[in-house]
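Below is one structure, written out as structure tokens; the observations come after it.
Here's a slice of the assembly, chains where they normally sit.
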Amino acid sequence: NSLTVSEQRELEQRLQKRQVKEFMSLFGNLVDNCFTACVDDFTSKALSGREGGCIQRCVAKSMTTQTRLSERFAELNQAMTAEMQNKRF
Amino acid sequence: MFGFGARAPTSAEKVAAVENELKVVAEMHTRMVKICSLKCVDKTYREGELSKGEAVCLDRCAAKFFEAHAKISDHLQQQSAQQGGGFGM
């Protein structure tokens, strides 16, 4: 299962591409969620102060959420992997 | 972010870079159509044409979507810079 140096380099390139893709989808979901949650008044074509503030808080809160859940995910995933290793050997 | 390092980009990389830019724009378009249809168009379909009110709503929604998109992109860059980047991934 161990990779040679050139395989590792190939893998890293693919993962970098994936990361760009994931960041794009993250950004897209942020736009979806925050626009959907904050913008509801179509009597004007410019964002109101209230809408702009809501979007700013939505982005901040979403990023804290993302960070917190990613920490939990890493912990839980590590625990699960360790448990599976124990079962296997 | 999308640099090719020191060497000149290969043909495949140049084509992929242009393709990627167009893909980002296409995804933004798809997203806007989905959200603004949801916000503005009555789903009972008693009429097969857009009402005047729906049409105006779509125009304003599109403008607000672009504004929100830029705003969110800015917020994200600021917060990523503050947190030392990464959005928790």
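The letters A and B name the chains in turn, as written, and every chain counts its residues from 1.
We take it that a contact is a pair of C-beta atoms (placed from the backbone, for glycine too) under 8 Å apart; a residue touches a chain by one contact, two chains touch by 3 or more.
Small disclaimer: the values here were computed from a predicted structure and weren't measured.
Colleague: One of each shown, but what's the true copy count per label in the complex?
Modeller: Expressed as a formula in the displayed labels, the copy numbers read A x3, B x3.
Here, only the chains that are shown with their structure count from here on.
Colleague: Could you tell me the distance, in whole angstrom, between the mean C-alpha positions of chain A and chain B?
Modeller: So the centroids are 16 Å from each other.
Colleague: For the complex, give me every residue of chain B touching chain A.
Modeller: Residues 1-2, 24, 27, 31, 35, 38-40, 56-57, 59-61, 63-65, 67-69, 71-73, 75-76, 79, 83, 87-89 of chain B touch chain A in their complex.
Colleague: Under the stated contact criterion, what part of chain A meets chain B in this complex?
Modeller: Touching chain B from chain A are residues 19-20, 22-24, 26-28, 30-32, 34-36, 38-40, 42-47, 51-52, 55-56, 59-60, 63, 66-71.
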